[in-house]
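Just one protein chain is left out here, and the rest sit where they should.
Which chain is which? They are A, B and C, in the order written, and residues in each are numbered from 1.
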Amino acid sequence: MSRPPSTQPFLHEVIEATPGGEALKTCLQCGTCSGSCPSGPDMDHSPREIFAMLMAGMEDEVLRSNTPWYCVSCYYCMARCPKDIPITDIMYTLKRKSIEARLYDDSAAPDWSESFMGYVESYGRSFELGLATQYHLTHSPLSKVSLGTFALGMLTRNRLGLLPERIEGMDQLNAILEKAKELEAH
Amino acid sequence: MSERIGIYVCHCGSNIAGVVDVEEVARWAGENIEDVVIARDYKFMCSSLGQELIEEDIRKEGLTRVVVGACSPHLHEKTFRRACANAGLNPYFFQMASLREQIAWVTKDRERATKKAKSLIAAAAERVALHAELEPFTVPVNPATLVVGGGIAGIQASLELAEAGYPVYLVEREPSIGGHMAQFDKTFPTLDCAACILTPRMSEAEAHENITLLSYSEVEEVSGFVGSFKVKVRKNARYVVEEDCTGCGICTEKCPTSVVDDVFEAGIGYRKAIYRPFPQAVPKYPVIDTESCLYFNTGKCRICEKVCPTEAIDFEQQDELIELEVGNIILATGYETFDATRITQYGYGRLPNVFTSLEFERLCNAAGPTEGKLVLRDGVTEPKSIGIIHCVGSRDVHYNPGCSAICCMSALKFGHLAIEKSEADVTSFYIDMRPIAKGYEEFYDRLMEEGMHFVRGRVAEVTDVALAPEEEGKLIVQVEDTLLGKQRRVPVDMVVLMVGLEPRPDARDVALRFGISCSMNGWFTERHPKLDPVATMTDGIFIAGTCQGAKDIPDSVAQGAAAAARVLSMITRGHVQIEPIVAEINPEQCSGCRICNELCPFNAIDYIEADAVSEINTALCKGCGTCVAACPAGAITGAHFSNQQIMAELDGLLFDVNEHDETMQPEPTAA
Amino acid sequence: MPDENFEPKIIGFFCNWCSYRAADMAGTARMNYEPNVRIIRVMCSGRVDPDFVMAAFAKGADGVLIAGCHPGECHYNNQNFKTMRRYALLKHTLRAIGVEEERIRLQWASAAEGAILARSIDEMVERVRELGPLNWPKQWEAPPEVEEAIKMMEAEHAEALEVTA
Partner (left out) sequence: MRYAYYPGCSLTRSARAYAESTAAIVGPLGIELVEVEDWNCCGATEYIAINKSAAYALVGRNLALATSIEDVETLTAPCSACYLNLKKVDRYMGEYPDLNQRTNTALAAGGLSYEPGTLHVKHLLDVITEDIGVEVVAGSVSQPLAGIKLAPYYGCLIARPALDDEPAHDTEQPHNLDDLLTALGADVVDYPVKTNCCGGHMAQISASTAYGLIGKLIGAAAKAGADAIVTICPMCQLNLDAYQTQVNRHLGTKYKMPILYFTQMIGLAMGMKPADLGFGQEIVSGKPVLAKVGLPVHEPAGPTPKRRSRRNDPSLPMPGSRGER
């Protein structure tokens, strides 16, 4: 039996939006997730702190945090969590909430995700060269030298396509994605 | 003649009344159920005033049947039966309805809860009207007791009983009694030497005239019931004749085969093929481990036989089957430690200098493989730094959800020993520090003063992959220091894993053999978690120590003594009453088909050739009722669970069927 | 269309040692579940005479839930294996006379498995609610084929019990 989450609506929202999210209520703040996180040192709040902040109702601070955007999806936290909390999936949920709220002030990571999906929605496949160029020109024009090294090596070995591939069933895919987005909005 | 039924609906404070409209249930019962002459609701039926209420009504109103709607019958059936008996009513003219466990605690909707309460009360009333007068059987209690498990809890229980003057059979699976406690160096928080306080009790148990010690033995079969159990014990062949052996130890000394000792030395020491687990072992006789003995494997050697001055070695010795008769049984079968190789990220088994807490106990023990020297796996190097990791395999839904209760204190003890024995810097990595009993918090204070370090955080991993010069050649403990919110990498020479306590891997088989139950995890289940912690649901079977759940030495000893006290009260009374719930065959109706004969697991049904009917031996019948259900002629009656009583119960439960028809008028769905 | 207000009446036959204690445990742990199952305590699930089940339907129950110790954990050694066999036959018979087989259910639940029991009850209530009322008593006088089927069942049941464990 669980108490209605009237006091912490945002916590409840996150739990609802994550498969298996109920387990978050049992977090014992042991820090296994944060100790395991390969990008933990670069996060402004450790994943454990994010959960404490969720419990404390600090919605705004959570959505401003870079933590979810530094998640590399390695699932160490999730595999090691003694309470079986789907931590990686919660990070995905927080990314979605953060994009909706537009509170995270460094747009680099959200933009990467969005550019990636832009290509998928136009072609049905991802497009590495276009993606990398578009993204790097927006976010780190100064580092295009290093990008150049990367791209050149890849191009000379024929590992980057110059043109995106398009799948046959683009109409079908778009119909499916449109419907899905409509469902998500409700 | 119609019965005079009294109905009592308990509020249980607000436990029941908060959800069920108890006044309404009582009012409704009084008006609608046949033969009900009194229907009351009352705050606490189990209180003495509640019981007096029933007694008074029986006397003054001439009640012939009583129904109480309250908690589960497993809690208070006996209470109310006693009240009936006090007022001169046969205690079996009583029936209980579980309004609290089955309704109030599991239902939210008041209306539906109240309706269900009415149906349970109606069922009880319909049934109780058909109850027959029964008398419990009285059986004598055999004053001998079987204690299974010779750890500190079992030893304590045995000594209590033996001191009171009653015979005890103490059965131990290992070659020596002593259990886990015998492996320890010091005990927290007083730092008594474990051997100094345990070994005298072991010798006392062995020497006691009332204790028969059966070591290297296991219980194979249990039959009978409270007061008179029959037990078969297999005494494994030691290949050493106990009567002849003086325990001089020359055989062990001369034995050429040395193997890793997984049991007593926790895998970090060696023992011979003919061995005693430790010098103060009780009994003192060695055993031959046939798996590693040269003679048993190759047919050659027999050195032990040659050197034995008393010719006590007997390679032809066979297992012995011993039959015991006892009135009660105490199980004190102990625990197993968590297998640390299951948490691969801690590197146990791969990284040599990761140890388990049990290994560390042996390392610190002056009688252990290093004679108490604190060294790394190479056997030489003293660690300069030690990391102690708490909760390994505990508080984790993947392994054991519960807290193992002893690890925090053991970790503090290890901290003290390491500081005392070495120069090492000791750091404890904990989730929550739980020094909960008398003197424990003070011990924690002491360790902080002694300079032990504490990092609050559950360790993520232990690795040998160095990322900085100071990490080279070290084990790196990676953890979030949760009080700082920072990831830390702490390089140490030695890591100690505080492995959790688990039920014995064969706990379920043992529970089945003794007819008791286990929790989901495999701990033996007590009759009541607070008020009856050492009894089980099976009369005459008691539990003590860590087989019931993780606990430390003081608690194990207390439970051993408590279990003995429970047994003593049975022995002193001399007899015990058992439920008269047995089956009976009406020979007039029996067709002699013999279907029931084979169904009975207790061989309680015999076929009488002469009369061509079957007959039940009530002394052997345990009242499961399977034969009653199977008899095609309906010739078998189960006392207190007759066909008529259950059919009546059905009528009561479905009291509202017609009500439902009037409102719903559903389309039939069946063909 | 199932009637939304229909609340099925389900009779539970619970063994004293495991499942009745599982119900106690569900209560102690305050696990919320549907109140539709009304429980009769028997000493062993082996005591559940198929006649009880038929009688429950005949008296107006919409479903029957039999609960006992896990196979191999029976307080009386192995009597629940007999329950298992009878259950299979009961299902078979009910099917033969046109009763949906989800109206009868066998659930193993040890004394520690209050949660499993509660979940099983909820599932069954939901399923029977979807099926709608059985309403046997109303049609009870009727079809001779039902009488016939019951007789058949009894014959079959007797035969089956001759095959011993």
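Definition applied: a residue touches a chain if its C-beta (ideal position, glycine included) is under 8 Å from a C-beta of that chain, and two chains touch if they have at least 3 such contacts.
Small disclaimer: the values here were computed from a predicted structure and weren't measured.
Considering the whole complex, the hidden chain is in touch with A, B. Only one residue from B:Val37, B:Leu130, B:Val259 or B:Leu620 touches the chain missing from this view: B:Val259. When the whole complex is considered, the residue among B:Val465, B:Leu531 or B:Ala610 that touches the unshown chain is B:Val465. Per the touch definition above, the residue from B:Glu31, B:Glu243, B:Asp378 or B:Glu449 contacting the chain not shown is B:Asp378.
The residue from B:Gln280, B:Gln345, B:Asn521 or B:Asn597 that touches the chain not shown here is B:Gln345.
Where chain B meets the chain that is not shown, the touching residues are 257-260, 267-270, 292, 340-341, 344-345, 347-350, 352, 356, 359, 369-370, 375, 377-380, 461, 463-465, 467. What chain A contributes to its contact with the hidden chain is residues 17, 19-20, 38-39, 42, 68-70, 72-76, 78-80, 86, 88, 92-93, 95-96, 99, 108-110, 112-114, 116-117, 120, 124-126, 128, 132, 135, 143, 146, 149-150, 153-154, 157-161, 165, 167-169, 172-173, 175-181, 183-184.
The rule is short, and it goes like this: only the chains that are shown with their structure count from here on.
Chain C has its Cα centroid 31 Å from the Cα centroid of chain B.
With centres defined as mean CA coordinates, chain B is found 48 Å away from chain A. Of all residues in chain C, those that touch two or more other chains are 30-32.
Among all residues of chain B, none touch two or more other chains.
Those residues of chain B that touch chain A in the complex are listed here as 345, 391, 395-398, 431-432, 456-461, 478-482, 485-487. Taken in their complex, chain B has these residues touching chain C: 72-74, 98, 100-103, 105-109, 112-113, 115-116, 119-120, 123, 508, 512, 515, 517-520, 525, 537, 581, 595, 598-599, 601-602, 622-626, 628-630, 632, 638, 641, 643, 646-647, 649-651, 653-654, 656-657, 660-661, 664, 666-671. Interface of chain A with chain B (complex): residues 28-37, 40-41, 45-46, 48-49, 76, 80, 82-84.
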